[in-house]
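Dropping a structure here in structure tokens format, bear with me for questions.
Coming up: chain A.
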Amino acid sequence: MAQTILKVENLHKSYGKTEVIKGVSFEVKKSETKVIIGPSGTGKSTLLRCINQLDYPDKGRVWLEDVEITKPHIDINQIRASIGFVFQSFNLFTHLTALDNVRIGPMRVREMKEEEATKIALEELRRVGLEDKIHHYPAQLSGGQQQRVSIARALAMNPKLILFDEPTSALDPELIGEVLEVMINLAKEEVTMIVVTHEMGFASSVADDIIFMDDGMILEEGPPGKIFKNPKHKRTAKFFSKITQLEGEKAK
Partner candidate 1 sequence: MGSLISIELALAFLGLGFVVGIPLAVGEVYGNKLVKNLVVLPIVEFFRSIPALVLLFLFYFGASSLNLSLSPFIAALLAMGFRSAAYQSQIFRGAIKSIDVGQMQAARSIGMSKFKAIRYIILPQALRISIPGWSNEYACVLKDTSLVYALGITELMRQGRYIVARTFGNAILVYVICALIYFIIVHFGVKLLDFLEEKYKIPGYEIKKVTTRV
Partner candidate 2 sequence: MNFFEFAWSILPKLLPGALTSLKLTVLAISIGLILGIPLSLGRVYGSKVIYIITTIYIEAFRGTPMLTQLFILYFGLPSIGIMFPPFTAAVIGLGLNSAAYQAEYFRGAIQAVKDGQMVAARSIGMTKIKAIRYIILPQMFRLVIPSWSNELILLLKASSIAYMIQVSELVSVGRQIASRNFRTFEVFLVIAFIYFVIVEVLNRILHSVERKIKIPGL
């Protein structure tokens, strides 16, 4: 039985009077690629940010392996070092080269020596296919390249799982492919991932498990085959039909 890396129990989050996450619970197992889909603005990104506490959940508990990370006096920086996060807007450190971006985590957070940190950074940059751009600054890289560096940055911390918050939504269409390719390889290499995305192709072919969220709640959960073919809820079916409509028109 595969080990549970992440467990989320009854998460609630409100902004002011509006409740954005209304009691979400799920588990992620080791090496699993979990994809969260659903209409925009339904709390998917917020959910991700509540997991590594970039936003604080109002209610509910989260466990990373067997440590409850929502406990009040926990060292959140240690926890965040074990959870990778890839932002929609990349958020690379603008004053650092690609190499520095990737190795600053190991050097300053894990307090590794420069040699060791550089070795790790080079390896991760090679893994995402950017070994020839290590001395470039973010402003000199395309969107797709920046996002790949940010994935390398997350990987360099050797995290237990990586959270992807709509990683391709801010990219020009022709640049999406290179990022998805990296993510597909990671999934193949059994990296534990939670991905919030609108890329249905990725979801259907790479996900081990799909969560459909709407209006702050999980409506469906299951492997791609089951969800796409036999959605339980009318809402899910409606969502898919709209997507396939778009896909169909694109195909034309």
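Candidates were picked such that all candidates are chains of the complex that A comes from, given by their letters.
One rule holds for everything that comes next: a contact is a pair of C-beta atoms (placed from the backbone, for glycine too) under 8 Å apart; a residue touches a chain by one contact, two chains touch by 3 or more; residues count from 1.
Predicted model, so just to flag it, every value in this text is computed and none were measured.
Participant: Since the rest of 1 or 2 are in the complex but keep clear of chain A, which one touches it?
Facilitator: 1
Participant: In their complex, what parts of chain A are in touch with candidate 1?
Facilitator: Chain A residues touching candidate 1: 52, 54, 77-85, 87, 89-95, 104-105, 108-109, 137-140, 150, 153-154, 157.
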